[in-house]
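In this view, the complex is presented without one of its protein chains, the others remaining in place.
As written, the chains take the letters A, B, C and D, and residue 1 is the first residue of each chain.
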Amino acid sequence: MKHTSAPSVLHPQSRKKRGRPPGSLIYVGKLRQRPIALNVIAYNQDQIQKTVIHSLDELSNISTEGHNLWLNTDGIHDPAIIEAIGKKFNIYPLVLEDILNTNSRPKVDDYDEYSFIILKMLSLPSQASAGNQAAQSWQASDLKVEQISMVLGRNFLLTFQEDEYDLFDGIRSRLDHADSRLRKRSIDFLAYSLIDRIVDEYFVVLEDIGERIENLEDQLTRLHNAHFVTTHSALKRQTLLLRRAVWPLREVVSALLRNERQLIRPETLPYLRDVYDHIIQVIDVVELYRDLLGDLKDVYLSSLSLHLNQVMKVLTIIATLFIPLTFIVGVYGMNFRYMPELEWRYGYLIVWLVIIAVATSLLWYFRKMRWI
Amino acid sequence: MKHTSAPSVLHPQSRKKRGRPPGSLIYVGKLRQRPIALNVIAYNQDQIQKTVIHSLDELSNISTEGHNLWLNTDGIHDPAIIEAIGKKFNIYPLVLEDILNTNSRPKVDDYDEYSFIILKMLSLPSQASAGNQAAQSWQASDLKVEQISMVLGRNFLLTFQEDEYDLFDGIRSRLDHADSRLRKRSIDFLAYSLIDRIVDEYFVVLEDIGERIENLEDQLTRLHNAHFVTTHSALKRQTLLLRRAVWPLREVVSALLRNERQLIRPETLPYLRDVYDHIIQVIDVVELYRDLLGDLKDVYLSSLSLHLNQVMKVLTIIATLFIPLTFIVGVYGMNFRYMPELEWRYGYLIVWLVIIAVATSLLWYFRKMRWI
Amino acid sequence: MKHTSAPSVLHPQSRKKRGRPPGSLIYVGKLRQRPIALNVIAYNQDQIQKTVIHSLDELSNISTEGHNLWLNTDGIHDPAIIEAIGKKFNIYPLVLEDILNTNSRPKVDDYDEYSFIILKMLSLPSQASAGNQAAQSWQASDLKVEQISMVLGRNFLLTFQEDEYDLFDGIRSRLDHADSRLRKRSIDFLAYSLIDRIVDEYFVVLEDIGERIENLEDQLTRLHNAHFVTTHSALKRQTLLLRRAVWPLREVVSALLRNERQLIRPETLPYLRDVYDHIIQVIDVVELYRDLLGDLKDVYLSSLSLHLNQVMKVLTIIATLFIPLTFIVGVYGMNFRYMPELEWRYGYLIVWLVIIAVATSLLWYFRKMRWI
Amino acid sequence: MKHTSAPSVLHPQSRKKRGRPPGSLIYVGKLRQRPIALNVIAYNQDQIQKTVIHSLDELSNISTEGHNLWLNTDGIHDPAIIEAIGKKFNIYPLVLEDILNTNSRPKVDDYDEYSFIILKMLSLPSQASAGNQAAQSWQASDLKVEQISMVLGRNFLLTFQEDEYDLFDGIRSRLDHADSRLRKRSIDFLAYSLIDRIVDEYFVVLEDIGERIENLEDQLTRLHNAHFVTTHSALKRQTLLLRRAVWPLREVVSALLRNERQLIRPETLPYLRDVYDHIIQVIDVVELYRDLLGDLKDVYLSSLSLHLNQVMKVLTIIATLFIPLTFIVGVYGMNFRYMPELEWRYGYLIVWLVIIAVATSLLWYFRKMRWI
Partner (left out) sequence: MKHTSAPSVLHPQSRKKRGRPPGSLIYVGKLRQRPIALNVIAYNQDQIQKTVIHSLDELSNISTEGHNLWLNTDGIHDPAIIEAIGKKFNIYPLVLEDILNTNSRPKVDDYDEYSFIILKMLSLPSQASAGNQAAQSWQASDLKVEQISMVLGRNFLLTFQEDEYDLFDGIRSRLDHADSRLRKRSIDFLAYSLIDRIVDEYFVVLEDIGERIENLEDQLTRLHNAHFVTTHSALKRQTLLLRRAVWPLREVVSALLRNERQLIRPETLPYLRDVYDHIIQVIDVVELYRDLLGDLKDVYLSSLSLHLNQVMKVLTIIATLFIPLTFIVGVYGMNFRYMPELEWRYGYLIVWLVIIAVATSLLWYFRKMRWI
């Protein structure tokens, strides 16, 4: 979990930017060396054309006339590219700055010509190999948090992501089919589809967390050790991450639904309302999981107390039983010259009877106290 | 509890749907193999006609003219049926998708021709055999959560449920009586009656939880063991389930009361307001139970602490009393050649006096400390 | 406490009503066998006439012309009476149903001809004999919760209560005085006076709880036992009951103050505003008591921990002191043939010196650790 | 603390008033025998005249013409005086009742001719002698809570307080200076000045609480005893008192700022806004202190746990070390006739070697477990 979620939570903004004039474009995410790959998909109902751009000069060839244009930027480590795209599509500098800051909060900003949307894409990349880890199904999975920025114009959609990996392959292949709804509708439906895909993945993450909570609960009594605390803490942190992604997202979609700039066509609105319902559902389940995790912690703590009680009871019974007896036999281990009992014919027998009497009454007391 | 409530809580939405285009009809509940049974009840004040439809072709025979129509679909595992009903009654695809998703949140959506309502039906199916379990009256019962979807039109009401089992038999038999209010009034009164019946059952669930809380409280001191924690946790989870069912329901009925589409006749509104009052009451009691359960947990934890204190006190008294005495008798068990006390005539007696003196002063100290 | 507050909290609504058509009049409180007694007081500024009605036929003799009419129904176990009154005064059936349901939440419903008000009357019936229990002043008193329903019309006021016992004797005797404000003013002033009396009693209950919290606090260190937990839990539950009575009451009086149906005369409004202030004050103190009780629980728990710490310290000091010494004397209790120390002239003395040295250094260590 | 704050918190309203008709003037505070002293200050920019009234007849001599009139009533135990003042200044009876009830909540009520304001004056009367208590600087001070009622008219201000002691001496002496702002401005500026003075004193109380929290924190490790809990609890209760005084006060000043009756001159409004800022600041710090006190309690509880851990570790190390050794030496203290080891030449030496070996390995184990 260290290498994925921790940095974005604990290092909200790099020190790199401190003190620079506002609007300067500096990438504040983790540094990555990778060649740029801008995927351009231009489509309308009749045709679709996919291009990959590797140099900034090719940008000028892109036209937004007569078709919908989806420009997807995989790496945002090079401010020069962002700046070039910004110039090409006439994007406000502060928006570009926000795209580069990979620690932004989900939000939507409306401008005259476009809306700017920030989302958090959550995924479980190691899920494929989850089968191997079946033996430790109560451990928290790695959760990958990535920021997706969208600029939605009249007939273009720019998307920016940190990593190459995304969830949109299904949408890309649906775009290939001329009779898919994506091809028939305008660019806002594509934007909706991407948001819908991201929110759908939240359910997968939720399901994973839910399963692990259930497993953790099943194994609670079997692992009285530090593993419980570690896993519980990791699950709680993932729930926090999800919460931070989804609460502001609700406001984002709510703002899109108000649709003040008319960028969303009326026929797309019911779909967006559906996404809104899903987000409410995610919020609901996230809050439920927080409750369940809190409850689980209480159960764990009381099981610790209960266990301590049992251990102490065993110690107390044994010690309380034998310490007085040891004292009795100690008495007759003394070497005094004049100890009349030692000379008695049945002294030894009597001591045994006393020992048995003491032990029996102590055991009766423990029974009365319901300790045994 | 595992097989009923747990899945719907912890697995919010199946993986099956991930990545599909929106609006595709896929049933995301648990898979069940059962023939379809569509119960059609057509009634007006004069006559009532009950039909069961087993094939999709018969759907076209249904007319909504001149009477109120109640179409109840027991199984929603076959999207084809839902699609056919949707086409027949002109239902929006996203609504059909919501009907199939059995993990939706209670809500109401207004459309031009109909309102779409989602409810959660809670019931205690194992209650009949509850008498057998009298000995373990503090255990949590199984709680069955089922989703009821309603489409309320001008003169038709479509209801969709997962399972055959429902709470509406009383309403069905009341429909048989020509002089019942149900027959005299329009279809919205039937919708109200179903909602009222579902909310009434919440009180039964509440009463069951309340009784078990009371029993758990009574038995608190008798069961210092893991059973308390398990039952407490189950009751808390049931309260969470009820809470998740009833909070959004409040908004649902509140939206129906605003009655923007005029689907609810004015004469039904006071009844709905009554249901609203009941929902507020359920919310009230649910929140009270959460408080009581929280309180009970605190009582349990402090009883654990108290118990540990008592156990430790017994151990401390016994150990503190006999350990010094054992030391004393140990001293005179030593085999040194020159130990003057051993030769004394009353050495043994003196040791006994010392032992009694030490024991008495320790007991006096314990008494002063209020330990005994 | 069991027989008074517990049922109304934990059994929100009887199973009896489940599945019946709405509006059927079924008494859902506890069953009581008692003859009906309807107290009728008809009064205006000039005269007052008190009647007790024992049969339903006499109801028709009541007239609401020319005077204010107060009809008080002591027992609500017989739906027939309620129905007869309802018919006489033209009351809506759902209102009658609410009157019979003694677990309703405080509320006000406005109808054309009357307002329907539900209140909770809290009282301490065992208070008279409280003097006897002076020895256990930290125990929670019995708290009696009763529902009062009021129907306030233009010139009549119907009140319904479960039990004969009420708090209104003072008001009844004030009605006898022709120059009292009650006689000079209209019927809404009587309604205000009843509400005021009920809210005044809340302060008595609060004062009782406050005193018991204080006593419990004083005795905290003296009773390290289960009594604390029981009493604390009972006080907390009473606070919850009070809270449930007073929070919705605030909305009730607030709605009466808005006075949309003009049933409250303008000159009564300042008095109602005064009641509103009192309710706010009760809410304030209730919330304060919740805080104080929470604080008290924390103090109790830390006193348990502190006590355990002290007990363990005593055990540790004694055991740590004598266990090594017992080992030393055990060494010289061994029966080896060749143990040179045993033959030494001052062996015994040296052992005693070693014992004293070990004990002294351990005591010095305990002192350094601030344990003694 | 007992004799000052506790009663007003825990006894919200005396039983004396129960069941009386509303509007009857009964003093519900603590009974005090003291002659009445009504301080009258009549002033305008040119002159000031101070009078003390000792009988009710002198009241009629007071005129409100041509100057601002401040009438301060020190004792409110005699309802006759309050009634006389009420008649003189034409005050509504329910207002007089509120003045006598010293447990009211801060509030403002607007009437046609005047505004009625209730405030809580908090002070630390024992502060002067605080120097003496320097040794116990972590103990909570006594906090004095007194109710100040104000009736603010066009050109008169009536103030009512329980005790003679108040915070207004500075204001009285400033009134003596003809060139002070108080003299130049109208009566609402005097009202503002009194409120400002009371809120200023809140900061003193806050500072005192803050210092004691700091001291308590410093001494936390030095006093592992009941003193911590007592002081912490007292500080928490004082914070609750302050909270109860200041939260409603915010609404009071906010209502004055809305100034619907025009009793506040526009030029006084900025000053009132300043008081409002101060109140917000007090609320802010009170909430912070609640957080800090909660944190401190957690630190205390974990220090108790930590301490218990250390004590138990010492016990465990000593017992675990010597109990096995005592067993070994016990073995060779047995008196069997045939025990070959006892006859060995180096038996005793070997036993010592065994003892040292066992002790060493146990110590090595403790070291490995990081216990020593």
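What we mean here is this: a residue touches a chain if its C-beta (ideal position, glycine included) is under 8 Å from a C-beta of that chain, and two chains touch if they have at least 3 such contacts.
Everything numeric here is computed off the predicted structure, so don't read it as measured data.
Under the touch definition stated at the start, the shown chains contacted by the missing one in the entire complex are A, D.
Here one chain is not drawn; of A:S123, A:Q161, A:S193 or A:T326, the residue touching it is A:T326.
Considering D:E83, D:D196 or D:E251, the position touching the chain not shown turns out to be D:D196 (whole complex). Note on the undisplayed chain: of the listed residues D:N39, D:N155, D:S180 or D:T230, the one touching it is D:S180.
Summary of contacts with the chain left out: across D:G75, D:P248 or D:G333, the touching residue is D:G333.
Seen from chain A, the chain kept out of the figure touches residues 6, 9-15, 17-23, 92, 94, 97-98, 103-105, 107, 109, 224-226, 229, 233, 236-237, 240, 244, 297, 300-301, 304-305, 307-308, 311-312, 314-315, 318-319, 322-323, 325-326, 329-330, 332-335, 339, 341-348, 351. Residues of chain D in touch with the missing chain: 167, 170, 174, 180-182, 193, 196-197, 200-201, 203-204, 206-207, 210-211, 213-214, 221, 270-271, 273-274, 277, 280-282, 284-285, 288, 291-292, 295, 298-299, 302-303, 305-306, 308-309, 312-313, 315-316, 319-320, 323-324, 326-327, 330-331, 333-339, 371.
Just so it is clear, only the chains that are shown with their structure count from here on.
Annotation of chain B and chain C: not jointly contacted by any chain, touch as defined at the top.
Taking CA atoms, the transformation carrying chain A onto chain B includes a rotation by 70°, reported to the nearest 5.
Residues touching across the chain C-chain D interface largely differ between the two copies, under half of the numbers being common to both. Separating the centre of chain A from that of chain C, both taken as means of CA atoms, is a distance of 43 Å. The distance from the centre of chain C to the centre of chain D, each centre being the mean of the chain's C-alpha atoms, comes to 27 Å.
Looking at chain D, residues 333 sit in touch with two or more other chains. Taken as a contact graph, with one node per protein chain and an edge wherever two chains touch, the assembly forms an open path, each chain linked only to its neighbours along a line.
The chain pairs satisfying the stated touch condition come to A-B, B-C, C-D.
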